[in-house]
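One protein chain is absent from this view; the other protein chains keep their places.
By written order: A and B. Residues from 1 in each chain.
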Amino acid sequence: MFRNNYDGDTVTFSPTGRLFQVEYALEAIKQGSVTVGLRSKNYAVITALKRNADELSSYQKKIIRCDEHLGLSLAGLAPDARVLSNYLRQQCNYSQLVFNRKLSVEKAGHLLSDKAQQNTQSYGGRPYGVGLLIIGYDNSGAHLLEFQPSGNTLEVYGSAIGARSQGAKTYLERVMDKYIEIEDPEELIKTCVEALRQSLKDETLTTDNLSIAIVGKDIPFTQYDNEKVTPYL
Amino acid sequence: MNHDPFAWGRPSDETYGQYNQAIANASNFPKMNTQQPIVTGTSVISIKYNNGTIIAADRLGAYGSLLRFTDVDRLFPVGNNTVVGISGDISDMQHIEKLLEDLETENNYDNSYADDEESLKPSYVFEYLAAVMYQRRSKMNPLWNAIVVAGVENGEPFLRYVNLLGVTYSSPTLATGFGAHMANPLLRRIVDRDSDVEKTDLQTAKNAILECMKVLYYRDARSSRKFSLAIIDKDQGLTLEKDLQVENMTWDFAKDIKGYGTQKV
Partner (left out) sequence: MSTIASEYANEVSNTPIEHQFNPYSDNGGTILGIAGEDFAVLAGDTRHTTDYSINSRYEPKVFDCGDDIIISANGFAADGEALVKRFKNSIKWYHFDNNDKKLALSSAARNIQHLLYGKRFFPYYVHTIIAGLDEEGKGAVYSFDPVGSYEREFCRAGGAAASLIMPFLDNQVNFKNQYTPDSNGKVKRPFKHLSIDEVIKLVRDAFTSATERHIHVGDGLEILIVTKEGVRKEFYELKRD
């Protein structure tokens, strides 16, 4: 029977130049529930679909605030996201204390990349099993980043990660020209929720399973959950 | 038996002779950090005006009362809208100069907006220096300096002070050392309160600074005629002149002075 000999650790390439552990990590993202992010000039929004294991359990947190101007949503292993968001919180904090400066979103991306990349090159470890959408508003405006366990962090206008995220992505590609020009933050949130809908299968969005966060000009990172999402359903 | 617990378990002096500290290569004194400045730079003076800030410092490095180095830069531009003026120990100043160079290099690394939105602002530079100064004093190993950070941030003049203790403050006029006693009162005749900044133009502010440099050269024994002056203007940007000297001095009275000054004949 076929057995892959090159997926035991993260430090060994396969003869075809692939790192299977990293690719498996990317698979872990697809197991996670979907999250969508987009941005205009002045605002960035993320929406996420929360899942619960069963009716008796609570919903898994999908959005984490890192600072007044920066936050993220996750798809994949939540504990890994906790580690990464905690790291970002510390870095934001350090920047504020020592330099009186908001950590720029670009710098945050580089820091995450470097941290994730180390895992793909050190023996005994594993890559992070989580994808992140990072939104932030710094001196150069609103930004959205997509982070992958491989160490890739890309700046994007819109993105979706997690289960069935392709639906949302296709939708975003179609309406990008419009939302990029949106001035009203409320409108942007609506677009982002609509995009999230494109990735649903048999679920419907409710006050229980929808999470929203926005950041931008004169709006610190704000999260909406439960009753607060009613206007966007 | 020796009842002093200190001696228990140690080789006894009777048997082995007195312990020789040189064996362990231990010094009789603990490690010492900077306890006093050696080569020093005197006052840095600065003022806010309606469109920016002016900062000036002379070019002397004094070794005690010896005017040892006569062409020392003590004003350091950082980025396009910040100037750091440093008085006190010159070797510590040069260390800070290196820190500032590193800070700029670090900011330019992997930063797509390094030249505009994410360039270094005066408050970033200041906060960093203040953190360094306070940390060093807390380790009882101070950088023996008084520093003024001048610049323009978000269209507003920026001026803030930090010294070897990590003490910080802002004011429409700032001066270190001797200048705090001699220049500040003169500069405060121009801008006494924040509301005066709006009413003061570049020329008025610059004249006041030049006058102060003159007074300081008259009365500060560890000052030099040559000085540097930087203007950070929100429209004109940063200009740094390194080859100025105190002009229009009046020494006419000098020929009439006899003895220590009170002597008549």
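In this section, contacts are C-beta pairs under 8 Å (C-beta built on N, C-alpha and C of every residue); 3 or more make two chains touch, one makes a residue touch a chain.
Keep in mind it's a predicted model, so treat the numbers as computed, not measured.
Among B:Gln21, B:Ser112 or B:Ser170, which one is in touch with the chain left out?
If we include the chain that is not displayed, B:Ser170 is the one touching it.
Just one of B:Thr70, B:Ser138 or B:Asn207 touches the chain that is missing; which is it?
Of all options in B:Thr70, B:Ser138 or B:Asn207, contact with the hidden chain holds for B:Ser138.
Please pick, from B:Asn33, B:Ser91, B:Ser112 or B:Thr239, the residue that touches the omitted chain in the full complex.
B:Asn33
With the full complex in mind, choose from B:Ile38, B:Leu67 or B:Ala180 the residue touching the hidden chain.
Checking the options B:Ile38, B:Leu67 or B:Ala180, the one contacting the hidden chain is B:Ala180.
For chain B, enumerate the residues touching the unshown chain of the complex.
Touching the chain left out of view, chain B contributes residues 33-36, 134, 137-138, 140, 142, 161, 165-171, 180-181, 184, 193-194.
In the full complex, which bits of chain A touch the chain not displayed? Write them out.
Answer for chain A: residues 65, 89, 93, 97 touch the chain left out.
What we mean here is this: only the chains that are shown with their structure count from here on.
Hey, how far is the Cα centre of chain A from the one of chain B, in Å?
The computed centroid separation for chain A versus chain B comes out at 46 Å.
Spell out the residues on chain A that touch chain B in their complex, using ranges where they run on.
Interface residues on the chain A side: 97-101, 104, 106-107, 110, 138-141.
Once bound in the complex, which stretches of chain B touch chain A?
Those residues of chain B that touch chain A are 110-113, 116-118, 121, 123-124, 126-128, 131.
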